[in-house]
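The structure appears below as structure tokens.
Removed: one protein chain of the complex. Kept in place: all other protein chains.
Every chain is named by a letter (A and B) in the order it is written, and numbering of its residues begins at 1.
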Amino acid sequence: MTSLTRRNFVVAAAAGATLAALRPARVFAQARPRVVVIGGGFGGASVARWLRRTDDGIDVTLVERNARFVTCPFSNLVVGGQRSIESISFGYDAVRRAGVDVVQDTATAIDPVARRVTLQGGRVLTYDRLVLAPGIQLVWNGIEGYDEAASDIMPHAWQAGPQTLLLRRKLEAMDDGGLVVVAVPDNPYRCPPGPYERASLIAGYLKANKPKSKLIVLDAKETFSKQPLFQEAWKNLYPGIVEWRPKSQSGRVVSVKAREGVVSTEFDDLKPAVANIIPPQRAGQIAIALGLDEGKGFCTVDPRTFESKVAPGIHLVGDAIVPGAMPKSGFAANSQAKVCARAIVSLLRSRPVEEPILLNTCYSYAATDHGFAIFGAFRPGDTGLIVDIPGTVGTSPLGASAQDRALEARYAESWYSNITADMFA
Amino acid sequence: MRAAAFILSTAVFLSAGIGGAAAQERDAAILANACMSCHGVDGKSQGVIPALAGQDAREMAQLMKDYASGAVKGTAMNFIAKGYTLDQIDAIAAFFSARK
Partner (left out) sequence: MAAATRIRVPATARRGEIMELRAIIMHPMENGFRMETNGEYVPVHIIHTFVCRYNGAEVFRARLEPGIAANPYLAFTTRATESGTIEFIWLDDDGTFEVAAATVEVT
């Protein structure tokens, strides 16, 4: 893998002479290479920004259906009432100022042979390289009875925005003494520690405002991310409020009757005052429609270029991919996007692709002044999947002082400011 | 293996003058960009996460190595720092030191 470093040097030394000569024949008709990015979240917005930061000779178009992006990270603070939705919403002005053509539209057709994207508004975009960052879609009826209509009554709030506010309103409207359930799907799903952070922050709201209430986490799994840290926090901060039921203790939700307010696990029927149902997930529809997931729900990519294993010329980043040892997190999507952007520039400029190291740090709040995190550094593995680098994966320690937890909460805030600025400032 | 090859490439950069410096910058960028998810674009951080831009390269590199060995206790960096060879650490530190 290190020979790449030396090869880079050789090509770089001759860069001035080779750029014009080595331009791929495919782009001969255009003066400048063109990249189209579909999806303006952590993955897509980051790819667009980093393409321009790496090589401003490339034309980049970002297609995003919404005028503003609401981040899933920190949206649990909105659910818990500790932060406003405005504070986690971002427009695309700075992305435009960075030279990205941001088109508010939806892609309706992709022709991977002609390298053309058709938008709902009628515009047709041609590309040399296409990047899809569609995130996840929820699998309706993956839990029997849980469809889009049911999500108006039992919100998922797993795509931030109106659903986040709906869940918040339901918690506010609940009487003291009510039961809240948070239903968690089996792996893989977006943001592995997210449901438990949410349970913690809702518990914080209940403790302060509705202290007779209770929260049950109904889990389709036996273990979860940062489990000892969350369980320590629940015991210390929210005794008697949070209960976690793993799959083996009838934790897996198998069906809901939203109108009747019933949530059924394998062995129990619950009638919570507020039900937050996080259903199973798969890659965003555009990736599924193109068959990039090969029927598996998520898409396999080359870990150095993030190019689809199925469709040459199409790259994927973020929650829609099979990420190997990386989690499905906004941080991971951002880290993948930076690698993908540099690889695309290398491919377009006929330079060797570099050997990356990817990072992830997921902060979770158990309370606004109580944070902890999971860390990891990753590289492309020999099997074509992303693997963790030994010794780099770990979490904040158990039994840390209140001051240390408060400091980590401030690290989380700082991280959020920096990563959102990376994309949107 | 990884370390050895990197030392070789660093030696080449040192003797290659201005062209070499540009290439080294680009080699470090693939690593340094990842750091910016926490430390801010070009190492310009908001809040309590330390800014890396314009810091002394040798001090930064030494701190990274101390995090990796456990000589200095931190949070994330005790894990993340173990992901890099000593030469990669030097290259990343030089990269951020050159940001103003």
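FYI, a contact is a pair of C-beta atoms (placed from the backbone, for glycine too) under 8 Å apart; a residue touches a chain by one contact, two chains touch by 3 or more.
Not measured: the values here are computed from a predicted model.
Student: List the displayed chains that the omitted chain touches in the full complex.
Tutor: A
Student: Looking at the full complex, which residue from A:T126, A:S250 or A:S417 touches the chain that isn't shown here?
Tutor: For the chain that is not drawn, the touching residue is A:S250.
Student: Check each of A:E266, A:D302 or A:D404 against the chain that is not shown and name the one that touches it.
Tutor: Reading the full complex, the residue touching the unseen chain is A:E266.
Student: Please output the residues of chain A touching the missing chain, sorted low to high.
Tutor: 247-248, 250, 266-267
As a convention for this text, only the chains that are shown with their structure count from here on.
Student: Give the list of chain A residues in touch with chain B in this complex.
Tutor: My answer: residues 1-3, 5-6, 8-9, 12-13, 50, 53-54, 331, 334-335, 338-339, 342, 354-359, 361, 373, 375-379, 389-394, 396, 407-408, 410-411, 413-415, 417-419, 421-422.
Student: Which residues of chain B touch chain A once you look at their complex with the stated criterion?
Tutor: 1-2, 4-6, 8-9, 12-13, 16, 19-20, 22-23, 26-27, 29-31, 33-41, 45-49, 75-76, 78-80, 82-84, 88
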